[in-house]
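Of the protein chains in this complex, all but one are displayed in their positions.
Chain lettering (A and B) follows the sequence in which the chains are written, and residue indices restart at 1 in each chain.
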Amino acid sequence: MSREVLERGVLQETVLRVEDLRVYYNTPAGAVKAVDGITFTLRRGERFGLVGESGSGKSTTALAIMRLIKPPGHIVGGRVQLGNQDLSTLSDDEFRRVRLAEIAMVPQGAMNSLNPVMRIKDQILDGIWAHESTTPRHELNDRLPELLSTVGLQPNVLNLFPHELSGGMKQRVCIAIGISLQPKVIIADEPTSALDVVVQRQIMSTLGAVQERLGASVILVGHDMGLMAQFVDRIGVMYGGRLVEVGPVRDIFKEPLHPYTQSLISSLPTLSSKEVSHGLPGSPPSLLSPPSGCVFHPRCSQVMSNCPLEVPDLREIRPGRWVSCHLY
Amino acid sequence: MSTLIELQNTTKIFGSGPNATVALDNLSLTIDDDTPSFTAVAGESGSGKTTLARILLGFTPPTSGRVIYRGKDLWRISSSERRQFRREVQAIFQDPFEVFNPFYRVDHLLNVPIEKFHLAKSKQHAHQLIEEALAAVGLRPEDTLGRFPHQLSGGQRQRLTIARALLLRPRLIVADEPVSMVDASLRATILESLRTLNQDFGISFLYITHDLTTAYQISENIIVLYRGGVAEVGDVDLVIKQPQHPYSQLLVSSIPQPDVDRRWGGDQELPSESGRGSKSGCRFADRCPRAMPECLQSIPPLYRTDPRRAAACFLYRDAPSITSEQMDEVMAPGSSIRRPVQDPR
Partner (left out) sequence: MATGSAVIPQVKPAVPQGRTRLGAFLAYCRRNPNLIIGLVMVLFLILIGLIGPLFVNVAQAQPTSVIPDQPPSPDLLLGSDDQGRDLLAVLVAGLPLTMRVGFIAGAVGLTIGVILAFIAGYQGGTVDTVIRLVVDTLLTVPGLLVLIIIADSIKGVISINLMALVVASLAWMHPARTIRSQVLTLRERAYVQMAKLSGMNGFEIIVRELVPNLLPYLAASFVGAVSAAVLASIGLEALGLGPQNEPTVGMTIYWAISFDALLRGLWWWWIVPIVVIVVLFMGLFLISAGLDEVANPRLRRSA
C-alpha cells in the first residue's frame, strides 16, 4: 500500500468481499448478462473506484451488492460477504436491516429523488427510523444537526424543502442520509455527475472527510477517470459486465496492463496537449450475446489466437495487481 | 470586415421583483463573418451560457440591449430575412436523444431542413446531399438511415445532428455541450467532426461547455462566464494555462485531472457555495479569496493584460481597460485557419 494510503489509516482487514457476482436481465430477446462474474475485495478505510463506460455493468454491480435489483433482473450467482457474514444467505427482512446501517448507497441522480413535498429532516429521519423504530422520534431528531454539520450543512437546512436547495446541497443531504447510521461501506454511484466542477470538488472532499471520520470504506462508481485519479486508492476497471483489471490507482495510470485499460488511459483528454485524443474503434459489446472467450477481443489491438476461445480468469499476476487477459 | 451576428449590451432577466435572476448582464459579443472562428464559452450552471445560446439563436429576446444580425435588429426583421438568419445560424444540442422526434425515423431530422429550405432539386439530389453530409461526419447511410433513434448509439445520433447542421452550410453553429452526454470513448470522434466543419467547411463555432478540458482541446478562444458576465476572455492557451481572474483560477484548479500527481489542492482555499451573490460590485466578490474593498463597490471592466487576453478583475487595474464591444479584438481568429473556396450554391 502506498504511503498516502497508509497515512489515511487503510487497514489490511477485508470489510467486503464480492465473489463471482452475476446479474442477468430476462428480456424477450434472451438473457442480458449485465454483470457476469465480478470478484473483488474492499479493505477497511479504503476508497475503491469501480470504473467503466455506460453498459459496463458498474451501476448494476452496486445495486446488486445492495440487493436492489428488480425483475426482469435477477442475481443469478455469486456471493457478497460483509466481514464474516455471508449476505447472500440473508432473508429479505434480515437484509433490510443491513441496508443503510452497514452498507449505504448514494445512488445515481439521488438528489433528484428527494421527495419534493417532504422537509429534509423528515427524509433523513425516515431512513433512521426504519432501523431504530424503538427509539422515540424526537430523540432521533437531536442527532440531525450534527449529522448535517459532518456534511458541511447548516442546521437550518433541516426545515427546508428540496427545491430550496442548490444541487450541491441536495447531494450533501443524500450523503447525510447515506451515513446517518454510520455504515461500514458507502457506495456512491456517480455522486457528482450533474454537478459543476467546483461543486464536484467540494462534494468529493466532503465525502472523503466523512469517510475518514467514520473509518468507513467507499466504493466510487463512475466513468470519469479524472475523478478517480483525484479520489480513490484502488481501481477496478469494468468492461462488458466483467472486471478486466484491478490495482492501485497510481499503477493503473502509470502502467495499465489490460489492453482496454491501456486504451482508456491513452485516450484521456488532458490539459497537457492540444491533440484531440482518439477513442477506441468499434462499439461496446452486446450483453445479450457477448463475444465468445474474452469479452474485449473484437476490439483488442493485441488479440491472440486463443482470445476468442477461452475466457481469461482474473488473476493476481503481481501483488495487488489483478488482470483478466491472456497476455499474462 | 463584416459582422455576422452581434450582441450589444444584452441583458436578460428572468422573473421580476426581488426574486428576479439576472441571467446575462450587459454582455457584448461579436461573431465575425469573414474568418471562421472557434470560440468556447465556459461557465458553470447559473453562468448564463445557456441563455446566451438561446438569445443568439433567436429563441428568446433580450430584456434590454440588442441582437444585431447582419446590421439589423434580429427582432425587427421581415420573415424572409428571419429565414435567412435561420439558414446561417444553426445549433447542436446537448442531448442526442431528445432532438429526435421518437415518432419518426432519424431521416426525418435530415429531410425537414432540406424540404423547408429548398436545398435539393429532386429526391436524388436530396439523397446525395444527405450522403455527403453523413460522410463528412464519418457515418455511413446504410448504418444510420431508416432507423429509429433508439436503435442508434448516442455517438451516432449526435453525429447525425452535426450532419444536419452541415446540410444547411451555416455561417455559425452554436454547440451547447455537444459531448457531455456522449460516452468518453466517442467524444473524440464528435469533436473531430466539429473541427472538420470548422476547418474544411469554414463554419464558425460557439462551443458552450462546462468542461474546460475539451474546450482547451478544440477552441482557439475562450470566454469564461460567471453569473451572467465575462470574467476572463482570450486565447485558450493563456486563459487555461495561466488563468488570471480568481474565478478562472478556481475553475481550472478544480478540474479533476487524470493524473495522480496533480491532485486537488488543500481545501482551505475553497470558497463557500455561492449564495445570492453580491448586490453591487464584482459578481464574484462574495466568494473571492482576493477580494478588496473596491470589489464590492463597482463592477470591474475588462483589463487587457495581454494582446490576446483580458480579465475583469481589479487586480489588473494597471492594464488598459477595454469595453465589452472591443472584446473581439482580444479574440482575433488565428491566421492558420484556411478560408475554403466559396461554395457555389
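Here, contacts are C-beta pairs under 8 Å (C-beta built on N, C-alpha and C of every residue); 3 or more make two chains touch, one makes a residue touch a chain.
For clarity, every value in this text was computed on a predicted model and none was experimentally measured.
Here the missing chain is touched by one residue of A:55, A:269 or A:312, and it is A:55. The missing chain, though absent from the display, is touched by one residue of A:34, A:101, A:151 or A:243; that residue is A:34.
By the touch criterion stated above, the residues of subunit B touching the omitted chain are 57, 59, 83, 86, 90-91, 93, 95, 98-104, 109, 112-113, 116-117, 146, 150-151, 153, 161, 164.
Following the convention adopted for this analysis, only the chains that are shown with their structure count from here on.
Mean C-alpha position of subunit A lies 33 Å from that of subunit B.
Of all residues in subunit A, only 53-54, 166-169, 196-202, 204-205, 223-230, 249-250, 253-254, 264-265, 267-271, 274-280, 283-284 touch subunit B in the complex they form.
In the complex of the two chains, the subunit B residues touching subunit A come out as 44-45, 153, 183-189, 191-192, 195, 210-214, 216-218, 240-241, 250-251, 254-260, 263-264, 267, 270, 273-274.
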